[in-house]
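I'd like to ask you about the structure that follows.
Shown here: the complex without one of its protein chains, the others still in place.
All chains are identified by letter, namely A, B and C, in their written order; residue positions are counted from 1 within each chain.
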Amino acid sequence: MSVFLFKRLLTFILTLFGASVIIFAAMEILPGDPALVILGVDASPEAVQALTEKLGLDRPVPERYFDWITGVLGGDFGISYSYKTPVSELIIDSLKITVPLAIMAMLLATAIAIVLGIYAAANHNRPADVGIMGISQLGISIPSFWLGILLVLLFAVNLRWFSAGGFPGWDRDFFGSFRALILPAVSLATVQAAILARITRSAVLDVFREDFVRTARAKGVSRRRALWGHVLRNALIPVITIMGLQFANLLAGTVVIESVFTLPGLGQLVLKAINNRDLIIVEGTVLLLAAMVVAVNFLVDILYALIDPRLKVSDI
Amino acid sequence: MSGPGGSFLARALRHRSFMLGGALTVGMLGMAAISLFWTPGEAISLNVAHRMRPPSLEYWLGTDKFGRDIFSMLMAGAQNSITVGVVAVSIGLVAGVILGAWASAKRGWIEEAVMRFSDFSFAFPAILSAIMLTAIIGPGGVTSILAIGIYNIPVFARLTRGVANAVWAREFVLAARAAGKGAVRITIEHVLPNILSIIIVQATISFAIAILAEAALSYLGLGTQPPQPSWGRMLSEAQALIFLAPMQAIYPGVTIALSVFGLNLLGDGLRDLLDPRLARKR
Amino acid sequence: MSLLRVENLEVTLQTSVGPARAVRDVSFQLERGQSLGIVGESGCGKSMTALALMGLLPEGATTAGRVMLGEDDLLTMPENELCGVRGNRLAMIFQEPMTSLNPLHTIGAQVMEPLLLHRGLHKSEARDEAYRLLDQVGIPNAKSRLDNYPHQLSGGQRQRVMIALALSCDPDILIADEPTTALDVTIQSQILDLIEQLVSRLGMSLILISHDLGVISESVDRVMVMYGGTVVESGPTQSLFHALAHPYTRGLFASMPRLGGKRERLTTIPGTVPDLADLPTGCTFAGRCPLVTEACRAAPPPRLPVADGHEAACIHLDLATAARPSELFS
C-alpha cells in the first residue's frame, strides 16, 4: 500500500472522527437544558427530570458520545423529539431527494463545464472564448437560489411547464418526481458549471503550453489530436481537484435550493429541526452531510492516484 | 502597490474589465455609505398604508408588503452584505494567512497538521457551520460572520502555504538565511510582500463568495434578522408573493449579482495587473 | 537541389511590450547528409528559427520569407499537410528532457505515436519497432522500459527516448535544439556521439542549435553565428573557427575561459544582449561594438565574403580581423 493512499485513508477516518466530535460537542454546549427546551418553559420539574433520564442526559459526556457514535455507525441515529420516529428513517426519506438532486446537478454541471471549457480553450482569444468566459463570469455571480426563483418565475408562473415546488414522491409518481428535480438541478448546476468551465479552460490552456505538447506537435500530431490525446488527461488533474472541493458547496447549495422548491430533502429536514430545536436530527444530518463531503474528497484522492503515475508521495 | 512593473495606474486604466469591476464595486460601497445617513424612503419601519405600491417618483422601485421602500432596502441591505463580507473575510484572511505562513516556515509535522486541519474544515461549508451555529447561538449576523469566516480560514491557509512554499524555494530566501535572518523575519520581510498580491486577489474573490453565502443564509432565515434589511431575506419575502409581484424577486437578485460580478471582475483584473510574471520584463 | 532552402526568413513575436523581431532576414541552405550548427546567446533567435521551420511558433507569431523543403514552402503549407511533414520528414529534439515527455503516457506509447501516425503500422508492429528504436539509442532493458513512465528514467535516458522518437520515421532533417544543455558533461558527450552516429548512419541532415561554441565546433560541418535575430557570420566549421571575422564572434570566442588556456585576463564584450522588442535599425551589434561608426547604425550591414563559403555581416571586417580580440575590446 502506498503511503499516499494510507495517509489519505487515515485522514479520511480522522476527519470523520473529528467531525463527529465537533458536532457532538457543539450540540453539548448548547445554552439551556434540552429537556426544558423540548417540553417548554412551563413544564413541571418532574417531567423535565423524567425526560432528562429518558434521554440519558444525566450520564457523563464521553459515555453519551460513545453511545451516539456506535449507534450512528450501526445506522441508529436515535429517535426524533418532534416526529417521534427514528431519525434514520427521516434521513433515508430525505436522502431519496437530496442524493438524486446532487448527482443530477453534478453530472449536468460537469457535462456543460467540460464541453464549454474545452471549446473555449480550443478557440483561445476568439469570440467564442471571450463570449463563454463572459457568460461564465456572470454565471458565478448569480446566487443559485435566485436563479431557482427566476426559473420558477419563467417556467412555473409564466409558461406553467413545471410546478413551482413540491415533490410527489418516487413511489407515487416516478416521472413527476424526476420532473420536480429538473429545475432545482438546473439552478444548482448552472453556477457549478460556470466555475468548472473556467477551471477547465485555464487548465487546458496551461497544459497546452507544456513542453511535452510541443513534442507531440513536433511528432506531427495535430492540435485537435494533441488536445484529446495529450492535453485532456493532464488537464483533468486540476479540474478534478476543484470538482472535489466544489462538491461541498454543491451540497450546501442543495440545502438552499430545497428551500426554494420546497423539496423535503436533507436541507428541509435540518432547517425544520432547527426551528423545532430537534437537535438529534441536526446532529445526525450535519454529520451525514460532512461525511458525504469527506467521502467525495477521499474518492478524488484515489482518482488522482489512478490518473497520475508520478503520485507516490503526498504533496497536497 | 507600485512595486515592479511600472505604473500600476496606467495599466489599470487600460484594463476594461478591471475598470468595470471597480465601478460596480465603488457603486455598491457608495450605496451602502449613503444609506448610512440618507435613503430615498423608509427602509426599516413598517408602513402598511403604503404596501405593495408600484414604482413611482416617490417609491423608485415600489414598496413591499409591509410598505417599506424597496430601493431604500436595497441600499441599506448593502451595509449588511458588506459588513458580513468584510468581517468574515478578514477573519479567514488573518487566521488563514498566519496558519499558512507558519506551516510554510516550519514545514514538517506542523505543515502536515495545518494541511490536515484545512482538509477537515473543508467538510464544513458555510451553510453547514451556520446550521450548527444557529442551533447553538441562534440565527443572526454574527452566525453568518462566524460561519463564513470559518469557511474562509482553510481557503486562505491552503493558498498562503502553497505560494509561500514557492517563495521559500527561491534563492533570495536562501540569501536572507545566509545573512542570518530567522524564519519570522524572512516571513515578514520576504515572504509576505511577495505573496501579498495573490492574497489581495483571493480576498476580493472571497468577498464576492461571502456576499453570495450571506444572501443564502439570510434567505434561509439563518442570517441577519429583521428589521435590519438584507438582500437574501428580501428575496425570500418576495418569493412568497411571486405570483403577485414578480418584480420584487428581481431587484434584490440583480443587486446581488451585480455586486458579486463587480468583485469578481475586480479580482480577475487585479490578478492580471499584479501578476509578477507580466510585470517582470526579461 | 538543396534539401532545405531558407530564404529571408522573418519571425515577429507578440510580447507584452509590443512586437519583437525575433528573426530577421535569415537565409541558408542545407544539403542532404550535411550538418549545420546555429550558435548564439539567449535571445539571438536560434530557437525561433528552428520553431519556424517546424511551424510550431508560439501563438501570435507571424512569419515572412520562404522555407523550402524540396518543392514545398513550409511557411505557406496548410496545417493539416504540415502535420504530415512534422515527425516524418522533419523531426525535432528539445532542450528539457525532464518536461518534454508526457508524464501520464508510457515511454512505449510516446515512441509508438509517430509510427502509428505516419507509417501506418499496427499496434503490435509499432511496439516491436519502438523496442528496436529504444534499443538503438542505447536504452538498457528497452523491452521493459516500454511500459515505464518518464519519471522513472534519468535525464540522459529521457533525452535518448526523445532521440528515438525523433528518428522513428527516418526524417530527412533532424533539428536538435540545445539537446545537451540540461545534461551533465559526461552525459552530453554520450548524447552528442549518439546523435552524430545515427545521423551519419541513417544519412540524415542535422541542424544543431547550441549556445556552446565547443559543442558546435566539434559536431557540425557548417556554422551560423546569430546575434540579435540575424546571422552575423557563417561558414564551414574549419575555416570559420580558423579565421573568425565578425567583431562579435571574435569577442565571444575570446571571452570564453578555455581549459588548458593560460590564465590571462578574459576579454569582455561590454554591455548585454539586445532587447528584441527594441532593436537598433542598423547593425544589431552596434551598441556593443568597439569599431562602430555612423554607417553601422544607418543600415544593416551586407554579408561580405571572408573566405570560400565564409561570410560575415560587418562593414569593418578589415579592422576587425587586423586586431587581436583583446586589443579590439580593450
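By our rule, a contact is a pair of C-beta atoms (placed from the backbone, for glycine too) under 8 Å apart; a residue touches a chain by one contact, two chains touch by 3 or more.
Definition applied: contacts and distances are computed from a predicted model.
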- Query: For the complex's missing chain, which UniProt name, "Nucleoside ABC transporter membrane protein", "ATPase", "Oligopeptide transport ATP-binding protein OppF" or "Acyl-CoA dehydrogenase"?
  - Reply: "Oligopeptide transport ATP-binding protein OppF"
- Message: With the missing chain put back, one of C:16, C:268 or C:330 would touch it. Which one?
- Response: C:268
- Query: Among C:157, C:205, C:230 or C:284, which residue is in touch with the absent chain?
  - Reply: C:157
- Among C:59, C:218, C:278 or C:327, the residue in touch with the chain that has been omitted: C:218
- Note on the structure: Touch with the missing chain holds, among C:99, C:189, C:293 or C:321, for C:189
- Among C:130, C:252 or C:296, single out the residue that touches the unshown chain. C:252
- Query: In the complete complex, which positions of subunit C touch the hidden chain?
  - Reply: 41-42, 154, 156-157, 184-190, 192-193, 196, 211-221, 237-238, 241-242, 251-253, 255-261, 263, 265-270, 272-273
- Query: Which parts of subunit B are in contact with the chain that was left out?
  - Reply: 3-5, 170-172, 174-181, 190, 193-194, 276, 279-282
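In this section, only the chains that are shown with their structure count from here on.
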- Query: Quick one: subunit A and subunit B, Cα centre-to-centre, how many Å?
  - Reply: 22
- Query: Among the residues of subunit B, which ones contact at least 2 other chains?
  - Reply: none
- Residues of subunit A that touch subunit C when the two form their complex: 124-125, 210-212, 214-223, 229-230, 233-234, 307-310
- Item | subunit A-facing residues of subunit C, complex | 54, 56, 59, 79-80, 83-88, 91-92, 94, 96, 99-105, 113-114, 117-118, 149, 151, 162, 165-166
- Note on the structure: The answer for subunit A against subunit B in the complex is residues 11, 14-15, 18-19, 23, 26-27, 29-31, 137-138, 140-143, 145-146, 149-150, 152-153, 157, 164, 245, 248-249, 251-253, 255-256, 259-260, 270-271, 274, 277, 279, 282, 286, 289-291, 293-294, 297, 316
